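Presented below is the structure to which this report refers.
For this depiction, one protein chain was excluded, whereas all remaining protein chains were kept in their positions.
Chain IDs A, B and C follow the sequence of writing; residue 1 opens each chain.
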Amino acid sequence: MPSAAVLLPVALPLFAAAVIAVFGFAGVSLGRVAGGAGAWSSVLALLGVWIPVRSSIELTLGPLGYGSSFDLRVDAVTFAFGLMIAAPAALLLTLQPRTWQELSLSLLGLASAIAAVEAGSVVLTAIAGGTAATVAIVLLETEDPRAPRPGWATLLAGWLALSWVGVILQVGGGTAVYSAVPVATVTAPLFAVLAVAALLASNLFPWRTWPADLWSRRSLRAAGITVAILYPLGFYLLVRAYELGDGRYPDPLFNAGLAILGVVAAFAAAARAQAAGTRREFLGEVLPFFGGLGLTSIAIGTGLGLVAGLVNLATAAAMVACLALLPDRAGLASILSIAAAVGLPPGIAFGSRVIGVEATFEAGDLLGLIGLAGVAAWATLMVGGARAIGLPGGRGHPERETFASVSMGIALLTLLAGPAIAAIQVGFANPVASEVMQAPAAPLGGGLTSVVTVTSVLPAVSLLAPLLVLGILVYAVAGTSAIRTQARPALIKLPAGGLWHRAREGLRALTVPEQYRSILNIRELETAATGGQPLLWLAALAALAFAVTR
Amino acid sequence: MAAFAAWLGASTVVLADGRRGLALGLALATTALAAIVWPEAGPAAAAVLGLGGLAAAARRLVVGTAGWGIMPPGSTPRFILCIGGGLLALWIALGVTSGHSSALRFAVLTVAGLSGARALSSEEPAVLLTAVVLLALAVSAAGGLAEGSPAIWTYLLAAALAAGVGWLPLSRPRAA
Amino acid sequence: MIQLLLSIATHSVALLVYPGLLFMVAFGALVELAWLRVSRRDWDRPELPRLRATPVLATVAVCSVLAAVQVSAPFNEVPGAERSVVLAAVGLAFTAWAELALTVEFVAAPGLLLIIQFCWMLAVLGPAVQPESLRPQVLGNVLVPGLLPVKVACGFLYLLSLPALMRLWPLLPPADRRDKLRLDTGRILTWFPYCGLFTTLFVPPPSDDAIGFVRFFGITFLVAALVIGLGALLRWRGEAVARGLYTRAVPPFAGLVIAIVVVTSVLMR
Partner (left out) sequence: MLPEAAVLLVLVAAAVLFALVFAPATASRRGLLVQGGAGLAATAAIAAVPAFDLALLIILALGAVHAAIPGVRPFAVRLRAPVLAVAVLALGLMLVRVEGPDVLERFAAVGLVAGMAAAVGLLPYIHPFAPDEAVASSPLPWIAFVGPVLAAVVVSRAEVLLSVDAGQAFAAMLIGLGVVNMAWGSIATWLTDDTAAAWRYSFLADWGLVLCGFGLTLADGPRAALLVLFGIVAGRLPLYLVWREPRAEQATREGPFNLLVAALLAGSAPFVGFAARVLLLRGATQLFWPLALVLALGMLLWLPGSLRLGRSMGIPRGRRALGVALVVAVNVAVGLYPLPLLQAAHL
């Protein structure tokens, strides 16, 4: 496989975006076929590059000018995250109608996100990720300027922080290339900045952030693409961090801290979900919940946790497409989507969460309590899911961009995929663990039929397959007619949200008391500074002269 | 002697508001600077500098507020500036710094300093342009402090600037 | 391949027959009848449950079957190494909320029920924190003196939580206007997983023979009897007492249990 092939997953969608734009300017909209082709070409390129060799392929084309070479590589991590990003985006671009501007921007964003995960060094990842964030913001604005969108400052801060991490690595270790960074360079302070960058990139916080807010937009065309291309990037950084640290984070406290943050974020999402007023509102909290548990699993620091987290994220990626195509009306599609989201056994979400929880217990050092909290959060989501089935639909997702059957198909697929979790682990997640973690922590046994953990075995095929058949049989004879759509009270009122809102309003309302305002008057300050007063100029000169004598 | 004449000329420019006073100060400072640069830069440079400055003084004699206008009421601060600036320059040129041609150091310090201060403290275009000429002459004269003999080009450009700047068409500020 | 097919077959038997669906129904029906007999003064022959399968029943069946095969009942076809307390806990957690999908009126005090479910999960998973093992029989076998306080506290919390989770408490959902006795199919399906899991987690595992069988199910029936007794007591004392117990007593006790788990784990390191 020629190393130049690693360019294809980025170049093909870029090319498609360019072609669509050229035709668009000429007044011809190539439509979703071209968009889909561009995105699927990226997926196929990833598969084509990785599957035949199943080992890292790298392309280095010399320096770019900011201390980094143009270094792209496709390895297990790139493949896994590339698929998580490109597959849902491709599906959405193929099905949902878009203007040519939206198509071009979406493909541009997709190419940037793929470039971020293909980038061989931290600085390149920061630049590509920052580009993806910028494009996503513009895309959201193109669709509806008044609808909620991510805070630009948050995203920029994340990618700026990552670029700082990159330059610190370059300065301290001579390189920011993931595979070449000396372990000693990855110190605790540096990792702290890296972790902050990752958390900001995906907004993994306990409060309601953009991955949830975007689902409150009336149209979910741009929201789906944005979540698909941006949300996995923060997790990607945390996974790569293992590679930088030679298979571990610089301090176990980081593992514990991030895992706790993840479970708190998941619990908060679940708590908001059980208080949702509409089904759409509930579904908006599904991805933050997946992300929270994913963060916990990845941060635990064991191969099992990492694998569970990756399968969890892959499921979340499937859910992105599922939820973006789901109509707001009640019906089987909604029920199946919610069932898949809450992790009904024997679905893949169920399997990955169970393995994730087991990983926390097996990690020792009281981390089992985090697993316990994870199960509690999961139970809260179950309540939310059960409640959401009968809630009113939501904001009226435009019919023309919804595809109930496809959405139902994806949900069904995630439910049916439970028994295949061992195979998915072997083909998809284990190589990532082997890539970023050192043996013996990484590769897990069990083969294609069962997931072997330290203390137990999950007989994926032999237990979950019969359970699946049983489930299909009993659900086949059960109807959904008894479900009543009604406004349902929240099980737990959320004072925290109110407090947060009140605190923010209070801060906004803060003013300098009248009698003190004359002390610092911004307008007068501006006038003084820009008035060209010779005295001020001479004083500044004197001050500088004084300063240099110190 | 020439250095003090340069200071006197620059001080006259600082203290004068009328065109005659400005022209006198300019001419005095020019002549003094030309005399000071002669030994370092040679007669050609001195001549060029002198011609430029005197041309500017001649132009100033016909453009600007009429009369001498030396030390009009309220010019005490300017007077103090001239005395203070002169003393400071003298201390720096003789006490703090060393090397060849203390006269040149003193002249450059006083002329550049006082012309700069004059430019900052006046609104009158004629006065400002005179200060610009003085500053140009001081800058070119300062070239004599550099290692080796200074090139003639600096003096030529300064002279051209001095001679030409007085001819700039000045329009009243207009509301947009 | 043949080994895989055999494994699927044995697991299927476990899921559908023993200790799965059929056995769950039989055990649950017996215990449910006992509960009806105890809970109602005016005893007459109860109606049989409607046989129409609903999504609720389907969900409860699938999830409780999954939980049932995790218990260390003798002759369980699912190998001990393949059982996990997490599977059991999560499976049973789903069963408590299936009815909420139909309408809120079928669930009494759902907020309180969720808190009780948290407590129950703590009771199930708490004992696994220090041993760092999720095999139910391993947890049941733990007899280290240092871990006994955790085990006892969790067992007590488990028993306290069951009447609420099994809907035996006097807090009735708004839609429960049944005047005639009727077997609750959902509850029938969960009696065995709940009680069997208690036996599995807090009693040393039985041997795969007749004595072990009798011992395991004797204890499991005893647990069921305890739960029924507790439920009956709560019904007799009335709604206010039950609400008071589950709001003022059980959650603080759960807090204490967490403290015991943490302290024990720290001391045992």
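By our rule, contacts are C-beta pairs under 8 Å (C-beta built on N, C-alpha and C of every residue); 3 or more make two chains touch, one makes a residue touch a chain.
It should be emphasised that the depicted structure is a prediction, and the values quoted were computed from it without experimental measurement.
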Could you run through the displayed chains and say which ones the absent chain touches?
-> A, B
Looking at A:Ser56, A:Thr142 or A:Thr278, which residue reaches the missing chain?
-> A:Thr142
Hidden partner chain, touching residue among B:Val14, B:Ala34, B:Ala57 or B:Leu161 | B:Leu161
Which listed residue, B:Ala6, B:Leu22, B:Ala35 or B:Val108, touches the chain dropped from view?
-> B:Val108
In terms of residues, what is the contact footprint of the unshown chain on chain A?
-> 63-67, 101, 105, 112, 123, 126-131, 133-134, 137-139, 141-142, 145, 152-153, 156-157, 159-161, 163-164, 166-168, 170-171, 522-523, 526, 529-532, 534, 536-537, 540-541, 544-545, 547-549
Hidden partner sits against chain B at residues 96-99, 105, 108-109, 112-113, 115-116, 119-120, 122-125, 128-129, 131-132, 135-136, 138-140, 142-143, 145-147, 150-151, 153-154, 157-158, 161, 164-165, 168-171, 173-176
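Just so it is clear, only the chains that are shown with their structure count from here on.
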Considering only which chains touch which, label the overall pattern as line, ring, star, complete or other.
-> line
If every chain is reduced to the average of its C-alpha atoms, which one ends up farthest from chain C?
-> B
Separation of the C-alpha centres, chain A versus chain B, in whole Å, is 69
Round to the nearest whole Å and give the separation of the Cα centres of chain B and chain C.
-> 101
Identify all positions of chain B at which a residue touches two or more other chains, and write them in rising order.
-> none
Listing for chain C: what residues touch at least two other chains?
-> none
What residues of chain A sit close enough to touch chain C in their complex?
-> 335, 343-346, 350, 353-354, 357-358, 361-366, 368-369, 371-372, 375-376, 378-380, 382-383, 385-387, 389-390, 449-450, 453-459, 461-463, 465-467, 469-471, 474-475, 477-480, 482-484, 486, 488-489, 491-492
Mind listing the chain A positions that touch chain B in their complex?
-> 534, 537-538
State the interface residues of chain C toward chain A in the complex, per the touch definition above.
-> 4, 7-8, 10-12, 15-16, 21, 53-59, 61-63, 65-66, 69, 78-79, 81-84, 86-87, 89-91, 93-94, 97-104, 110-111, 114, 117-118, 121-122, 125-126, 128-130, 132-135, 138, 258, 261-262, 265-266, 269
